[in-house]
Structure formats: structure tokens, C-alpha cells
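Before we start, here is the structure in question, set down as C-alpha cells.
Excerpt of the complex: some chains, original placement.
Labels for the chains are A and B, by order of writing; each one numbers its residues from 1.
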Amino acid sequence: MTNAPLVPLIEYESASDEVRAVYDDIMQTRGTDWINNFWKVLAHDPMALKRTWEDAKQVMAPGALDPLTKELVYVAVSVTNGCEYCTYSHTAAARAKGMSDAQFMELLAVVGMANETNRLVNGLRPPVDPQFIPEHR
Amino acid sequence: MTNAPLVPLIEYESASDEVRAVYDDIMQTRGTDWINNFWKVLAHDPMALKRTWEDAKQVMAPGALDPLTKELVYVAVSVTNGCEYCTYSHTAAARAKGMSDAQFMELLAVVGMANETNRLVNGLRPPVDPQFIPEHR
């Protein structure tokens, strides 16, 4: 048994024009013909749907970092936080952008080790080395 | 006032041969002539020092992912967890591997957005779309 989402999914057919406009832009931008469930629940707040989608387009666009690297970072955060849906959806997105099996496994190794050493640091409390502090202070 | 670390820093001069061997390998591998405070506190458990360093060498080595990408992921995890020392040290490491200002800012934008949408998902609980589930099940 899967638990139900906390608000119903808003399907394209029953969506308002405002929501449909975002759905259309998502499908066009991604070159797909379906909308994933994250947007269908978020659509209960059309302003949040539009804001979050516009943000995602801007943040995930190619820039100083390439789209695959950004997607790997998204997976790293989702795995650290233990978000199941996000891990499935962003791993799929990363694979669509070319992530190989070997890259996925290395990514998780780094995520695991960072989570480990973050806690060694939290427990031992070493002072920040002056060499690590930017010179602009 | 900075709070003291929870165990004293073990400096090279007063380190055992076992610890010195790891310190030497750290400096040689990195091409530096100093040891940062993380290793100096971890050295209180020489087995942990050696294990963690050997792991780090293996995990952070160039492989399917390049060293800069791995370092960006390390920063992403450290920022998500709020580890101050780790954020300073791995940001410095990423810069040493070529991270630009623009890359740093884009990295944080992705980390921020992933942390945001992870919680939208946690609250709305959309079911995982079948399209995201690997076919091997």
C-alpha cells in the first residue's frame, strides 16, 4: 500500500489555465509529454508552482556549471536529506543527462564520506585553519 | 574566543612514527608542506587517521568523476549539514582545484533549491512516478 499524497494530484485535464501554462512550459522545456507528480501536487498553489518552476529553470540552466554536474549536486543533497521521491526523480534526471553507473557509485561514495567526516569534525571541533579563510576579511 | 577542540592537536613534531607516516603521505599526495587541523585531531586515533586518509585518497581520486566535481559534491553535503569547518576546508580545496566564483555561487543556488524542494516533497508526499523507477525491479 502506498500512502496517498497530502493533496490530490492535479491532472492536466482538470487544471486551470494558469496551471496548464506552467505544465506546457515544463513539457516543452524538457521535451517530454508528461508531468511528474511533484508538479501535480504543487499545483494546488499555482503561485508556488509557477515560482518554483521559474526558479528551477533558472537555477538548473547551463551556466558556469554544466547541467549534469548540477543534477549530481541535486542528488547529493537529496541523498543527504533522505528524500526518497527526490532521490528517484533526480537520479532519473541525472541518468537522462548522461550519468553512468560508475559516476553514480562514485557520487554516492563522496556523499557518504562527506557525511562521515562532517561528523568527525562535529565531534572533534578542530579550529578552522587560517589557510582556509579567504583573504578578503 | 574560539572554543578549543575536544582533543589536543597532534603536531608533526610530537607525533608517533605511525601518525607521521600518514602526515607525510598527506603532504606528498597534496604537494603541500602543512597538515590541516582535521587530521591533527583525528590523529588521536591513529587507526582512524590511517583509515580515513586511505578512504579519502581512494574516494576523491580521479575516476568516472573528476576531482573538481567530487569536491563540489563535498561542499554541497557540508553546506547541507551546516558543518562550518568542512565548508571552509572543502571550499578552499575546490578553489585550489579551479572552482570559480561563478561556479561557487551556482553550486550554492542548486544546494539551496534542492533543500527547498526536498521539503516541498516531504510535505506534499507525491508518489514516486513509475517512470523514475529503474526497470530492473
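By definition in this document, contacts are C-beta pairs under 8 Å (C-beta built on N, C-alpha and C of every residue); 3 or more make two chains touch, one makes a residue touch a chain.
Computed from a predicted structure; not experimentally measured.
Colleague: How many copies of the one sequence build the whole complex, if 2 are shown?
Modeller: 6
In this text, only the chains that are shown with their structure count from here on.
Colleague: Distance between chain A and chain B based on Cα centroids, please, to the nearest Å.
Modeller: Those two chain centres are 20 Å apart.
Colleague: Which of the residues in chain B end up touching chain A in this complex?
Modeller: 2-7, 9, 34, 36-38, 40-42, 48, 52, 55-56, 59-60, 63-65, 69-70, 72-74, 76-78, 80-81, 83-86, 88-92, 100, 102-103, 105-107, 109-111, 113-118, 120-129, 131-133
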